[in-house]
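Note that one protein chain of the assembly has been removed; the remaining protein chains are unaltered in position.
Each chain carries a letter (A and B) given by its place in the written order, and its residues are counted from 1.
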């Protein structure tokens, strides 16, 4: 993943797209060798399902890519 | 990533500074000399706060203050004539110079260095170099319309050179292409003097209507100071970490990236956003944030305006919430702008930035206190007179000493070197030059740049200059070319600088445009080396005298010192950019031959001038003697002659002779469109009293080859005679796929092309041509 202190233009652009799509629960996106989407509070089943849907519809292109896994990390891991 | 909101870090306040006058401060680690620190204490009447120290240290750096070069640069203003000032709407000292090009249109352009960052991290260094110069253009109220780059790399065969070349070229390609600006030219040289210190000089051009001209200043008490664009992060503030550890913060981050990461998409949006703000008259002025970030923008805006400003620094939107106040002041995060906005227009301003999804925060307002006051969570951490930061920094008259080694260098002329005499030797050397690093085709680089975007590019590489249409109705346009020959400048910086000017001038003239203005990027070694200061002083004097003689003004530019590999300074490299205008780009002159049966003329005389030449360098690995004669009056007459011939529409191509001499110019004219020619050297040899090698490889100035349709031949000869400019018919274009130099050699176009195109792909990887 890009170092936390570096600008991540990719993550910034995707975060902007999420907010335009009305997906306001997400507070940040960082993109490196994987996608990290942050939320305030707990990750419930509905939210996880929404992220899985995003992973398939937007984060990846099924013509050329597969979604391997979607997991919940705690804040300490991603900081 | 963490989302916790940090508690504000207590900063060193003005009150605290007054109360603790004897506290030691790390001024030396920030690059300030003891006497500079003493001077700051004297200006303030107390010790600076750590925030003030941060501001002074960056603004008084060589890069921002021009403290070593200022006394010399004044010549660009003083050595001017009425004619030079006539079309100059904005001269030196602003973000970029602005030139009236007629019909209510103006052009602004500037070239700037990003050398050191491009060695450390070539991709981001070069990318952010493009971004920075483009923001200078936007801040004048202009739409950026073209970029170009003057690049210098180390020895093409050094193992590290490929790393730098790949990084720099892909950085420029990534950023410029993504901004939608055509890259229309520039130049690339390889020389071991640039091994650990490549030069990346980025140029941008913008166009505007006269009435859209804006200057960045903070006028109008009560007007809002607004920061917009990317969020502020810890980019490029290695030095500030010293302050962080010194100030009262506990456990603040100490490791900050020295590398700035560019976001060309953010900048593209910023361009459109700024142009819309200007167009709707929602801003009084916009200042770009580059080196020294908020420190620079606030102090310069205030200095250029009513003199006072009040800022609440905690309003800055942060990418990294752990930044200290000092770090925020010094951050060089990219893609940020600062605007001055009337309070009643703030809503309109916010509507535009919201449309473009650009984040914005109001930092403060313009005051009439004469002080720049910056608060951090309610406490005053900066209280300075802005001019003391931005304008009245230290000025040094550095010691200058004549480098005695230059006498021996000048005495070591290339005339003593063995010259080729047989046809076989001549052919072999023509091909070696053609395939040498600096004369080889550069399409491996330029094919990575978009030239088409915006749909107004009339000429681009490999033509001598780039040309862009400004007005789609009339066809009004500009041409621009950059040049600098570091080898000549090493031999004689005064004349070397004038040779750069003469060549850039000629390169613009051969496109059919009329040169009108100059921007320069002066790349030198350390100003603390008296011999480098001598080189610098001579180069500036030569350039200023040359501009006066040619009556085209220097409108702005940049000085880059401390360019050296180890202890060895680079060759002096004053890159000169000349801008010209053309009333209709449809009248542009192609640089190569397109039709067979045209007569080929060599304009100008050829002298035995091989000192410092590409021939001496490539064939003999030699640098010595004195550079070619400079005759600026002849260059002016030559430019007039080309303009007159073009006006009468009697020349079908024109190409400048420079590095590699006639041989290189002829080959390039053949390869431009793949049209062959027969050339004879006999009459040049006879008229100018030289040998064949000199005829082919001499780098005498004031020379151009033009092709003339047969039916215009008499008219063209008459024109040259009437203007008393030496012209000799040296050949004819033909439909054979060969270049024949009579009595010397014949080569097929395919052979020439292969030799010319292969050097870069061989080193840097195969490409698609």
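FYI, a residue touches a chain if its C-beta (ideal position, glycine included) is under 8 Å from a C-beta of that chain, and two chains touch if they have at least 3 such contacts.
Heads up, the rule we're going with is that contacts and distances are computed from a predicted model.
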item	value
Omitted chain (choose from "ABC transporter ATP-binding protein", "Phosphoribosylformylglycinamidine synthase subunit PurQ", "Transport permease protein" or "Heavy metal translocating P-type ATPase") - UniProt protein name	"Phosphoribosylformylglycinamidine synthase subunit PurQ"
Per the touch definition above, residue among B:51, B:496, B:590 or B:627 touching the missing chain	B:590
Listed residues B:45, B:455 or B:566, member touching the removed chain	B:455
Hidden partner chain, touching residue among B:103, B:279, B:401 or B:767	B:767
Contact residue for the chain not shown (choose from B:177, B:581 or B:646)	B:177
Contact partner of the left-out chain, one of B:141, B:264 or B:364	B:264
For subunit B, residues in touch with the removed chain	170, 173-174, 177-180, 263-266, 268-269, 355-357, 447-458, 469, 472, 585-586, 590, 594, 673, 765-769
Interface residues of subunit A (partner: the chain not displayed)	9-10, 12-14, 16-17, 20-21, 31, 58-59, 61, 63-64
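Simple rule for what comes next: only the chains that are shown with their structure count from here on.
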item	value
Distance from the mean Cα position of subunit B to that of subunit A, given in whole angstrom	40
For the subunit B and subunit A complex, residues of the former touching the latter	1-3, 230, 233-235, 253, 255-257, 259, 261, 263, 265-266, 319-320, 333-334, 357
Complex interface listing, subunit A residues touching subunit B	3-7, 9, 12-13, 16, 27-28, 30, 36, 38, 40, 75, 78-79
